[in-house]
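The complex appears here minus one protein chain, its other protein chains still in place.
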Amino acid sequence: MISQAILARLDGRGRIFLGVILAALVAVPVLNMLVPVGSPFHVPTWLVSLMGKYLCFAILALALDLVWGYCGILSLGHGAFFALGGYAIGMYLMRQIGPRGVYGNPILPDFMVFLNYKELPWFWYGFDFFPFAALMVFLAPGILAFVFGWFAFRSRVTGVYLSIITQALTYALMLAFFRNDMGFGGNNGLTDFKDILGFSVQAPGTRLALFVATLLALAASYLFARAVVTSKAGKVLVAVRDAESRTRFLGFRVERYKLFVFVASAMMAGLAGALYVPQVGIINPSEFQPGNSIEVVIWVAVGGRGTLVGAAIGAILVNLAKTTFTTGALAPYWLFALGALFVLTTLLMPKGVIGTYAAWREKRREKLALAANAAATPAE
Amino acid sequence: MNQRVTDYLLYLDGVSVAFDGFKAINSLALTIMPGEMRAIIGPNGAGKTTMMDIITGKTKPDDGDVIFNGSVDLTQLDEADIANLGIGRKFQKPTVFEMHTVEDNIRLALKADRRVFTTLFWKDSAGEREKVNRILATIRLEHLREANAANLSHGQKQWLEIGMLLAQDPKLLLVDEPVAGMTDAETEATAHLLKEIARDHSVLVVEHDMAFVRELGVKVTVLHEGAVLAEGPLDVVSANSRVIEVYLGR
Partner (left out) sequence: MHLDWKTPVQLWFRAGFQALLFALFLGILAGSPAKAGPLEDAVPLFAADSFADTAKALDLVAASGAAHAGPMLEALVDRRLFVSADKKLFFKDKAGLAFDGLSGEKLAAEPAGGAMVRINNRLRGAIDTAVGRLTLQAPDPVKRRAAAEAVYKTRAPESEEALTAALKVEKVAAIKDIQQMALAAIVATAPGKADIDRLSAIEILRDRGDRDALTPLNSIPESASADVKAAAKAAAVDINQRLALWSGVQNAWYGISLGSVLLLAAIGLAITFGVMGIINMAHGEMVMIGAYTTFLIQEVIRQKYPALFDYSLAIAIPLSFLVAGLVGIAIERLVIRHLYGRPLETLLATWGISLILQQAVRTLFGPTNREVGAPAYMSGSFKVGLIDITYGRVWIVGFALVVFFAVLALLRFTPLGLQMRAVTQNRRMAASMGIRTARVDALTFGLGSGIAGLAGVALSQIDNVSPNLGQSYIIDSFMVVVFGGVGNLWGTLVAALSLGIANKFLEPFAGAVLGKIALLVFIILFIQKRPRGLFALKGRAIEQ
């Protein structure tokens, strides 16, 4: 029943997308665990983790597409929500180190001992308990988004102004997290993790499990986003995007719709960050860099804004390109390529890969229909 | 609080607003009775659109009373509140949701709970479908139900917007230049449609097209420099020498 309800909300594109996720869900563990190391089909653990990282970015891109693609809110600060989710899980992972740190303090993480903390700061309480940390993964970015959005949307800050202040927001957070006395490890951030839920974060099994969890989270995020955009509320969001004041004159409280979608999106970004941190093994303030958040925008733009699937694909494509570029002799040219990607996508392919393809197919279908009509007319 | 202050559906008195020293509305007084249809005419810059902005909450007046339904002070409310009170507005430039289908445009406008979580879990119903069909029939866009609003002609967009107004089922409709850019036949049909709507709604129409205003055959208010210059039947008003001087031309 439920699965039918879900399928009813999917378009062809979404079904393919979920199909691919399902296939990966089966194939990757098999290729990683069961296929012997020497085989050309073996997927090594580092590759599993790398793909896991891309999938986290895909979730982040979905989150941004939900606000930008469907509601026209170009957030240049989604990296901040991502990082907050990451810090929440990072704090859990720090507490799990326990006495195994360099200084062997059972309560205080190493950096606190180093910085002469005498006791755990109050905001670290509870983070040794996974369900609490998991809750904070959503709450921390959610509350920030709520407070920020409450003020911003109520005062009708829109368009580029909103973009600029979201950028200022993540910039301010970056400066704050760089400070040692914030209690989040300052410059170095949180790292040297040992266990997650009792399993070593380095163990291949854990890495595979994290990958699978990320795949499932991506599927869930996609279904959630899809459910939102296909609901009547989703139509209101698009209405807000295209004619905000008209929507208001119809009696919709635009600021509440924006707040809802902004908070939901921030929580998705937090989830992405929380899955990202155990897989890369570190979270530090550079994740707040304004540049990072803008890069997320280009993933969405490349894939196709307002298509959800396109955002996820864009994130994977661009990061694949980034890895290819930055690990070889081409490294100095990556920023040229990324810059060109920004310019060319906006100039030549504003609808992104998916959007351009869809438009091309639509045109072809129309042409075929016209031809069919023309063929049918004389017969009448 | 809810005591009725006036019997008027809409009551404006002493309303003024200035933009950077320029008085767009200057001590304006205007009343609409329930069920009344009124045409507003006046030269460019007379303050017609600004008056609509004030009634619908887009612009806050510097001074004056704007009372709806006898007791509600509109100056304290925002656009969404005012819309939900039952004041609908059609813009000068047709604004419909271009990326939505004609049907979705009507559905969005349909009178219903506008809260986020009810729309999130909204389900289609037979009653709603019925209402949408009726409106589509009224505005003669049934055949374009699935078309994107972006693909409509100018006149069709004007009609769609009127349809959206109908779907809102407001007590008062503010209609800004409904026939701008329409052919004569379309203009006539629009006048007919508005008259039909006016049977069970109060309507305030702003229009330049004198033929159209004559077609409506209702009381006319002439605005000039943000204040009422003359009021009455079109024949009387158009004989007024001041009106001729500032608006109709000699």
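The letters A and B name the chains in turn, as written, and every chain counts its residues from 1.
The definition used in the following text is that a contact is a pair of C-beta atoms (placed from the backbone, for glycine too) under 8 Å apart; a residue touches a chain by one contact, two chains touch by 3 or more.
Remember, it's a predicted structure, so these values are computed and weren't measured experimentally.
Which of A:Phe41, A:Tyr161 or A:Trp360 touches the hidden chain is settled by the complete complex: it is A:Tyr161. Taking the complete complex into account, A:Ile294 is the one of A:Val254, A:Met268 or A:Ile294 that touches the chain left out. When the missing chain is restored to the complex, the residue among A:Ala24, A:Val43, A:Ile59 or A:Leu74 that touches it is A:Leu74.
For the options A:Leu175, A:Leu197, A:Ala220 or A:Leu320, the residue in contact with the chain missing from this view is A:Leu175.
Touching residues on chain A toward the chain that is not drawn are 74, 148, 151-152, 154-157, 159-161, 163-165, 167-169, 171-172, 175-176, 178-179, 290-291, 294, 297-298, 301, 332-333, 335-336, 338-343, 345-347, 350.
Keep in mind that, in the parts below, only the chains that are shown with their structure count from here on.
Residues of chain B touching chain A in their complex: 56, 58, 78-80, 83-84, 88-89, 91, 95-100, 104, 107-109, 114-117, 119-122, 164, 168.
Against chain B, the residues of chain A that register as touching in their complex are 228, 231-233, 235-236, 238-239, 241-243, 245-254, 256-257, 260.
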